[in-house]
Structures are given as structure tokens and as C-alpha cells.
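To keep things clear, I will list the structure first and then write my remarks on it.
Only one protein chain is missing from this complex, and each of the others stays in its spot.
Presenting subunit A:
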């Protein structure tokens, strides 16, 4: 039936993809963890996260855009903290934003929460309802399509990977058309869709390494947008080195038995 697709509208970083109990310590010791904003921390703002998670990075970028100080807590996904299990009992996933006694889950929901609470600067959503609806639609599109199709590029082989490649190319070409000649997806302003999408740009190198697909070639405007975003301090400070993402995925694939 031509009803709306029953795909999730928000996709958090699923736990099952991080079963690397035996190898976690090895991975951690091999990769330098990036400098975190652990300075001070505004009273009562804490982020439970995992360094490579694009979903967690969305939240970090939003907090940075708003100039909010917070305590960063790196989670060991193989041995989740009491705090994580208590603040996200339903999904038990990062990121979780803890603000005072409140906990907020699901990256795009957290980003909108941040925008609504710290509404005095750098609005993440535009003010008119139609533009807001467009922003939410495209952020949801990124959630439904980019992570899923991108993961197929490094997780799968053979025919399944070929299908994933088609899906991924279609996805970024759609984004290319939507971006057009705008500075950001949000127009003049760095907004929700930009925040939703930019963490995946650190994965382009990995996607290409495993599938041969070059975003620069398939979607040059998106590639240029990615470079422009990196000029923003919030993005530059948050995104991991693409080579570190590649190393992480390499080790992770081994634990999944993909090789």
C-alpha cells in the first residue's frame, strides 16, 4: 500500500554494531582519542557519547554552536555505565544529553532540544514554519538514508555491497540536488540539516576506500559544502580525522568477521 514507509524516522547508533568486547581495549589503545571539551562544564550539562559516533558528533556540534559548556563522558559500549543505562533505559544508546536532572535521547531530538533551550544565539532551525518543515524533512532523510546506505559500503561484500553502492550514490545525488548552490543546506545559515549530515563527511574517506565511490566525483557540491563546514570551529573541533575513522572501521570489521 502506498502508505508512508514504516522506516524509522530517527536512527540512533545501534548497539549491535559495536560488539567488540575483546577488541575494545586494543582499539582504544591504537587510536588516539581526540581532545574533548571537558573544561569546566556548565552546571548540569553532561553528554554521554562515543568518540567515533556521528550521532554523538551532531550533539557536540550543536552545543559548540550555542557556546554551551558541558562535561563529556566517553562510554565504553561493551560495558555501559550505570548512568547511561539509567538515562536511556529504552534504547541504552549514546548520545544522551543530561541537563540538570533531565535526560534527552536520540541525536536529532537532542539537537532540537538544545536549539529550544539555548534559543538566544545561532538558531539551528529557521523561524518560518515552511522552512522548518523542510529542515526537519531533510534531516530525517539523512537519518533514514545516509547512515544505512553508507554502512553497507564497508560492512557488506559482493552483490549486497553493489546494492548498497547504488543506494548510497542515489542518496548523495539527492542531497546534491537539494543543496544546489546554497552555502549550507540551511541556506545562509548552518542549520539542522547541516548538523545532521556533517559528521558523515568524516566517513567519506572510509566509504571510498571500501567501495571506490568518491563523493567528490558523484556529488561535487556536497564535497565543497563539506569543506566549507570544516571552516566552522564547531565542526573542526568535533569531527575525527578521517584516517582514524578508517582505522576504527578496519578493526571493527574484523570483530564482525567481515574480512
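Throughout what follows, a residue touches a chain if its C-beta (ideal position, glycine included) is under 8 Å from a C-beta of that chain, and two chains touch if they have at least 3 such contacts; residues count from 1.
FYI, contacts and distances are computed from a predicted model.
*Asks:* According to its UniProt record, what is the protein name of the omitted chain, chosen from "Embigin", "Glutathione S-transferase", "Transmembrane channel-like protein" or "TRANSPORT INHIBITOR RESPONSE 1"?
*Replies:* "Glutathione S-transferase"
*Asks:* Sort through A:57, A:73 or A:112 and give me the one touching the missing partner chain.
*Replies:* In the full complex, the listed residue that touches the missing chain is A:112.
*Asks:* Decide which residue listed in A:86, A:102 or A:227 touches the omitted chain of the complex.
*Replies:* A:102
*Asks:* Residue by residue, what part of subunit A touches the chain that was omitted?
*Replies:* 1-11, 90, 99, 102, 104-106, 109-110, 112-113, 116-117, 129-130, 132-133, 136-137, 140-141, 174
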